[in-house]
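With one protein chain removed, the remaining protein chains of the complex are shown where they sit.
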Amino acid sequence: MTSTQAPAPGRAPIRRPGDRIFSGVSLGAGLLILAILAGVAIFLTVQGIPGITASPDEVKSGKSFLPYVWPLVYGTLIAATVAMLIAVPVAIGVALFISHYAPRRLGQTLGYLIDLLAAVPSVVYGLWGIGFLAPHLVPFYAWLDEHLGFLPFFGPASATGRTILTASIVLAVMILPIMTAICREIFLQTPRLHEEAALALGATRWEMARLAIFPYARSGIVSAAMLGLGRALGETLAVAMVLSVGVGTVTANLIGSDNPSTIAANIALGFAEATGKSVNALIASGLVLFVITFLVNFAARSIVDRRKEFSGAN
Amino acid sequence: MAKSIDVSDLNIFYGDFLAVEDVTIPIAAKSVTAFIGPSGCGKSTFLRSLNRMHEVIRGARVEGKVLIDGQDLYGADMDPVNVRRMIGMVFQRPNPFPTMSIYDNVLAGQKLNSKRMKKTEADDIVERSLRSAGLWAEVKERLDRPGSGLSGGQQQRLCIARAISVEPEILLMDEPCSALDPISTSVIEDLIHELKTQYTIVIVTHNMQQAARVSDETAFFNLSGVGKPGRLIEHGRTEAIFSNPTDPATEAYIQGRFG
């Protein structure tokens, strides 16, 4: 009686050179991707550390790293947060419209239109923000200042419209497509039976959405929002072009003329002229951005993955 | 050309799970042997172990011996790829390659292995294989059309032509008619009769009338319960199995009492 550990093609003892090379190259490509990701972290760290440890008189900003990067982190977070406040409800609304409200045959076409927004390059968003949106928002900001000026967010209004709020609106538009796409997909996966059960109980369409769709899609919406957040935190050009920034500003005013910059925009605008340790400081701020976005994306994808496991057959 | 198969004490595992237990069966050259039995009894798994196709699934392994004309199929120096060139297979659902024409589909075995040959030689092989598969008259005018444009029965015969164009010793068929209509099925059954003169054919079928119609020998597989391995209950001349089975389970199955 012979016992054989049977080799499947491509595994264990492969005799053919073709198979060995092909599977080797494939595995190599997979490992290379891990190496690239590790490389991003390693190279940014190696080049960033001198920037973190640099003394204030070695860098152009004249500050040590933490006081230098803090206003940028603040600006990044505030711009992204406001963008999320605008984009999340709109994205859920749009996704719901496409998946459950629009006529079925139209849905795909409408989805394609939203996807077109994702195709627009960020420099075009920047130009649109500065050339169209900002001037058109100036009267609106003046109105906000006049009527809601008692709130800290709506302090003295900018005359150019190049404010954090404008940047956030542009960011909101930019992250809308990815969030809509994911929400739409998840809404469409809602089990028909749940929907029909709700309708059979006499629910209106909105009650059906609340009873059947949202509970099913909750984790999906959260991860869509986090993916959008990751995009908003890292977006560079649109913010760099739209925002008129002060130096190290930290303010709650969303519509002022002196705005905090974001990490990404600060790098884009400062990199060309930077020399010596200032370059390292910029790279170090990039590392901070990388870590923040990595954590956000990591969390988002973990939720998506866990959801996949639970939904089983789906 | 055709070869005999000798299986002794074969156990087939998926990982730690014993799927088929202790099969011993001789299969004569140039005969048709049908495997029948209820779903999940391991007859397809056993069929796939005859050309080592089951190894495509991760963790699959066998213990025991399969001899093809005395040569051990699972010997240390046997390459599963070469084994499959020697033993052709036809699947449950017709699966012509969608990117290839009818002509290229027939020659797929040669072309995919980059075998060089003259145009006339290739034409000969295509014509001979399609004629053997009884498809030549229907497709000779459109050999350059995609194979996926044919009807289900034609596609299945194209797959048979593809399998025999590499001149295998043995032809394995895994429920070749289960996705076809009755007319296509009878065409393929006639074809099996003709192919028997050149090839050793092993066919898995759910259809007992089909087994009775096409096969010389019949083997009945069964399993004693869910999660238990499939076993070969009995085998013998088809007439004998159908008219006078020795095992009560065989009789019950043949009379349609379960399965």
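Things to note:
The chains carry the letters A and B, assigned in the order they are written, with residues numbered from 1 in each.
Note that in this section contacts are C-beta pairs under 8 Å (C-beta built on N, C-alpha and C of every residue); 3 or more make two chains touch, one makes a residue touch a chain.
One rule holds in what follows: contacts and distances are computed from a predicted model.
With the options "Acyl-coenzyme A thioesterase PaaI, contains HGG motif", "NADH-ubiquinone oxidoreductase chain M", "Formate dehydrogenase, gamma subunit" or "Phosphate transport system permease protein PstA" in hand, the undepicted chain maps to the protein name "Phosphate transport system permease protein PstA" (source: UniProt). Here is the thing to keep in mind: the chain we left out touches A, B in the whole complex. Residue-wise, the contact with the chain that is not shown comes from A:113, picked out of A:85, A:113 or A:151.
The residue from B:113, B:209, B:224 or B:255 that touches the chain not shown here is B:113.
Residues 9-10, 16, 18-19, 21-23, 25-30, 32-34, 36-37, 39-40, 43-44, 46-47, 89-90, 92-94, 96-98, 101-102, 110, 113-114, 116-117, 119-128, 130-133, 136, 139-140, 173, 176, 180, 204-207, 209, 227, 230-231, 233-237, 241, 264, 267-268, 271-272, 275-276, 279, 282-283, 286, 289-290, 293-294, 296-298, 300-301, 304-305 are the ones on chain A that touch the missing chain.
Residue-level contact of chain B with the missing chain is found at 51, 53, 56, 58, 81-86, 88-89, 91, 93, 95-99, 108-109, 111-114, 146, 148-149, 159, 162-163, 166.
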